[in-house]
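Here the complex is missing one protein chain, while the rest keep their positions.
Labels run A, B and C following the written order; every chain starts at residue 1.
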Amino acid sequence: MSENNKRYDRVLRYGSNSDRLQFFSDAVFAIAMTLLVIEITVPTVENGPKTTQAMLDGELWVALGHLVPQFFAYAISFTVIGINWAGHHRKFALTRKFDGNVVSLNLLLLFFIAFVPFPTSLLSEYGGSMPAVIFYAGTVSAISLLQFALWAYAYRGGYLDEKVDQGMYRYVRRNLLTVPLIFLLSIPVGFLFGGAWALYFWILNWPLSIIVGRYDPGSKASKASKASKASKAA
Amino acid sequence: MSENNKRYDRVLRYGSNSDRLQFFSDAVFAIAMTLLVIEITVPTVENGPKTTQAMLDGELWVALGHLVPQFFAYAISFTVIGINWAGHHRKFALTRKFDGNVVSLNLLLLFFIAFVPFPTSLLSEYGGSMPAVIFYAGTVSAISLLQFALWAYAYRGGYLDEKVDQGMYRYVRRNLLTVPLIFLLSIPVGFLFGGAWALYFWILNWPLSIIVGRYDPGSKASKASKASKASKAA
Amino acid sequence: MSENNKRYDRVLRYGSNSDRLQFFSDAVFAIAMTLLVIEITVPTVENGPKTTQAMLDGELWVALGHLVPQFFAYAISFTVIGINWAGHHRKFALTRKFDGNVVSLNLLLLFFIAFVPFPTSLLSEYGGSMPAVIFYAGTVSAISLLQFALWAYAYRGGYLDEKVDQGMYRYVRRNLLTVPLIFLLSIPVGFLFGGAWALYFWILNWPLSIIVGRYDPGSKASKASKASKASKAA
Partner (left out) sequence: MSENNKRYDRVLRYGSNSDRLQFFSDAVFAIAMTLLVIEITVPTVENGPKTTQAMLDGELWVALGHLVPQFFAYAISFTVIGINWAGHHRKFALTRKFDGNVVSLNLLLLFFIAFVPFPTSLLSEYGGSMPAVIFYAGTVSAISLLQFALWAYAYRGGYLDEKVDQGMYRYVRRNLLTVPLIFLLSIPVGFLFGGAWALYFWILNWPLSIIVGRYDPGSKASKASKASKASKAA
């Protein structure tokens, strides 16, 4: 590329005000979240001439009971997108500059965010089935890995606020990498023990995130615990 | 959690500029509102070889007449979401700071806002049925209680503008708590007298909101009315 | 309402920064516009064992030809919402303050904007039918009348920028009132001559908007034309 074109690209691709990048991302997060509920269809209950209101109510409760997996899938995916929105929000609040690669990584992240309604429907329809597990775990892992890529890229490029030191960078990185760890591990777990076990395995995200939140390689306590582990291992 | 991690969390979770939080919420409110109309399907009227335009028009009017409960449900839910958006807007206009809990409470609020199209469809399909009443009343109550939780949390955390004194805090709180009061009470009303009565009961929101708007525990008139009530009760 | 409650309401309902009001409205406009295309379903063409690619292409062209009324309805409604967005944008760019009534009027406007996909589907399905004409003309008229109400309310309340003098206020008002004039008149036209004539009548919006754009009651030319009209009438 010639000198001129490089200069033009610098003007076009670099920016310090990522407001529009953030609002655009917000819109995609918000729409993906809100479209999830559209997939839950209201049950049809037949209302014959002899049906009393009590019978209709009873049938409707049964029909709504069959929707429990769908409500559950809606709640999980809403939580997944919501947590990722909050994480995106926090990271960009600490980002001072961006370039064309940040825009591309962000678009790739939004690609998987917008895709979430599909594996969610698959999961609510075929809960214990391996294709559903793989699509869902794969999508959630891709989202977390892209959040990690954005964070790592911004840190290495010096795009983050000066408040973010190496310790803080690593703290966020640890938090980001637990999710794909659990979700990707759940795939072999599903193959070995059955798809339903993969779903139970996802619950491990919760205790792991607490452990990772407490772990601090710089503190004395953590060093001691490391040392004791090392001596035990030896 | 170690000192370092606590410090990182402070940087990550606290903020003074809630613009993005508000715009993201706006998007969810706006999408949930606009998706409501998608649920109303255009009626199909058969257009045989002998059908005149006048016959077609007549049948179409009849078919549109059958949609009245759907238009009604659309109007109610649009109003519910609209009023909640306006309330959210006003509260955040007076909020100066936020933390991770505000983000979480807000996501929980958006969860129920995004859910509104489902109970709305249920209501337009099975108007006088108890499951429809419970789902609708439950969703609206959850929304109001979460708006209340956001307001109370922000007030106690000292996150509100200094213009908001205790009197104003309580004024808003009273207004927020009338809605779940009516909607939650409508559930036993429905069980006792039939689901249709629960729907009529909701209309009480209107006079109650006027009464609550006028009530002022600090003014002489209110004190006098309190005193007279107390003497009557005694 | 007591003095205290009035004071609280002033703090809650008045504002000078209508950013969020505008962005929220933008989201509703944008979603309603984008949902229009969802109503156009891709035609199904049967692909038997003896079907050649040329035959399939031929059938697909025919099937797409049948969608022309839907493309047309999509284009009209996109234009209606687009023009209204541009008008909303211009009016709020000149608005310096707002109150609770502006929020309410704006929500009512958004109610009809969000409703547009329904009469659009009705129109694309039952083009020359009176129910379709009435629903469509009614919705578009309601939108224009609410834009007019917002503009008049803001002008009378002194909420507009000082650049807006009486002449400019009236100029915008004239432009706003041509649309409901044509659309409401099209309803009796439809009853008298058939629904299809109502659709043709809508085209008059175009020349009328040019005439109204040129008309200036303050200029000499307009005064002269008025005078000549008056003398003719006399």
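Here is the rule we go by: a contact is a pair of C-beta atoms (placed from the backbone, for glycine too) under 8 Å apart; a residue touches a chain by one contact, two chains touch by 3 or more.
What you see is a predicted model; the values in this text were computed from it and never measured.
**Q** Looking at the whole complex, which of A:Phe23, A:Phe71, A:Phe148 or A:Tyr215 touches the chain that is not displayed?
**A** Result: among the candidates, A:Phe23 touches the missing chain.
**Q** List the residues of chain C that touch the chain left out of this view.
**A** Within chain C, the residues touching the omitted chain are 22-23, 26-27, 29-31, 33-38, 40, 42, 45, 53, 56-57, 60-61, 64, 74-75, 78, 82, 85-86, 89-90, 92-94, 163-164, 167-168, 171-172, 213-214, 216, 218-219, 221-222.
**Q** Tell me, which residues in chain A touch the chain that this view leaves out?
**A** 1-5, 8, 11-13, 15, 17, 20-21, 23-24, 27-28, 31-32, 35, 38, 100, 103-104, 107, 110-111, 114-115, 117-118, 121-122, 125-126, 128-132, 135, 194-195
The definition used in the following text is that only the chains that are shown with their structure count from here on.
**Q** Using just the Cα atoms, superpose chain A onto chain C and tell me the rotation angle to the nearest 5°.
**A** Between chain A and chain C, the superposition angle is 180 degrees.
**Q** With over half of the numbers shared counting as same, classify the chain A/chain B interface as same or different.
**A** different
**Q** Could you grab the centroid distance between chain A and chain B? Build each centroid from C-alpha atoms only and quote it in angstrom.
**A** Those two chain centres are 28 Å apart.
**Q** Name the residues of chain C that each touch 2 or more other chains.
**A** 27
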